[in-house]
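The complex appears here minus one protein chain, its other protein chains still in place.
Then we have chain A:
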Amino acid sequence: DQVLHVVPDTYQQVQHLQHLCSTLLLDLWKPLLPEDIWAGEDVHIRVPAPLVQEAKDSLDQHMISYKVLIPDVQELVEQSMPNERSSNRQTPEGYVYTQYHAMEEIYQWMTEIQKSNSELVTRHYLGKTAENRSMYYLQISQPSDKTKKIIWMDCGIHAREWISPAFCQWFVKEILQNYKSDPRIKRFLENLDLYVLPVLNIDGYIYSWEKERLWRKNRSPHMNGTCYGTDLNRNFNSSWGSVGVSYNCSSEIFCGSGPESEPETRAVAQFIERKKSDILCYLTIHSYGQYILTPYGSTTNPPSNSKELMDVGEKAAAALMEKYGTSYQVGSTSLILYSNSGSSRDWAHTIGIPFSYTFELRDKGTHGFVLPPAQIQPTCEETM
């Protein structure tokens, strides 16, 4: 439904407006009654959605100019009643996807999401973190008799990149809200299972909420508790410890005491290793920078399916740009960003997963890690 703002200039136009309102049974917001419409005075009319085009055509035919005052009445209604959104059937009551959530809330959300979508969603235990917290992933799977290929997506490997877990939650919500009505999503789920890990580095994420907003690593203790944290994205077993790392715990890119030294890394690696023959695509979500990164970080030698990886990546960037004009750069980490070894994306590719990408979400540094909540929706919508 739209609300149009019209100012009739002549008596003839006033008459036409009055005629339009009564024949189409339009909802006059201002003035109260059609007989109070005067030339030169503001008129506000709510037009039901199916009649919008007809009403506009009629105004055009009579050379009556108008402006769209409210382009979507329903949206406005929903915004003013946050707990009564009509779209909360599939998702927990009042969960606000356009705000950042603390880990406790995300744990609760995972439980709720499974409960209210039990035909599609199951929550699975993955392992424990350094501080002994439980890691869970969500499996979105349409019951079927054929084995389906898997797309894995993890978020929040680096604690301070809050937009990343926000995106994982958004993604799950979008799929669950639209799988019945959106033919593309329907087709995806007929052929693919989605595995989503909303927060990989749980301890780090909590630490960035409670103690230090810009923390990056996990919280494993080193040197008798005088230094904390391994960079989980330098800890995987792909050319571990060779380039773009530090062997010093005090560095943000400390690669740990050995490949897969961290419980979080092991939990993810062991699972993916087990399922690798069915995993088609490995996605890991970071911020910031606006990149779609392909293997490898540890060498500039291209992976065997480099052309395919780039093709798909570029199609993704183009689709993303269509939404809000946001531009993403596509390419291998070592060529367009910097060298690094031990990344989860490189490792996934070396064990045989053909499509492996790191997404660096908004922005390009203006806000960096501290992306304002107003950007959660557009970032998630375009990335979707």
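One rule holds for everything that comes next: contacts are C-beta pairs under 8 Å (C-beta built on N, C-alpha and C of every residue); 3 or more make two chains touch, one makes a residue touch a chain; residues count from 1.
Here, contacts and distances are computed from a predicted model.
The complex includes a chain that is not drawn, and of the options "Proteasome subunit beta", "Eukaryotic translation initiation factor 3 subunit B", "LXN protein" or "Cytochrome b-c1 complex subunit 7" the UniProt name matching it is "LXN protein". The missing chain, though absent from the display, is touched by one residue of A:P221, A:G258 or A:P372; that residue is A:P372.
Contact with the chain not shown here comes from a single listed residue; of A:H16, A:R133 or A:R216, that residue is A:R216.
Only one of the listed residues, A:Q142, A:S251, A:T299 or A:T350, touches the absent chain: A:S251.
Across the interface with the omitted chain, chain A contributes residues 99-100, 208-209, 212-214, 216, 231, 244, 246, 251-253, 289, 337-338, 365-373, 375.
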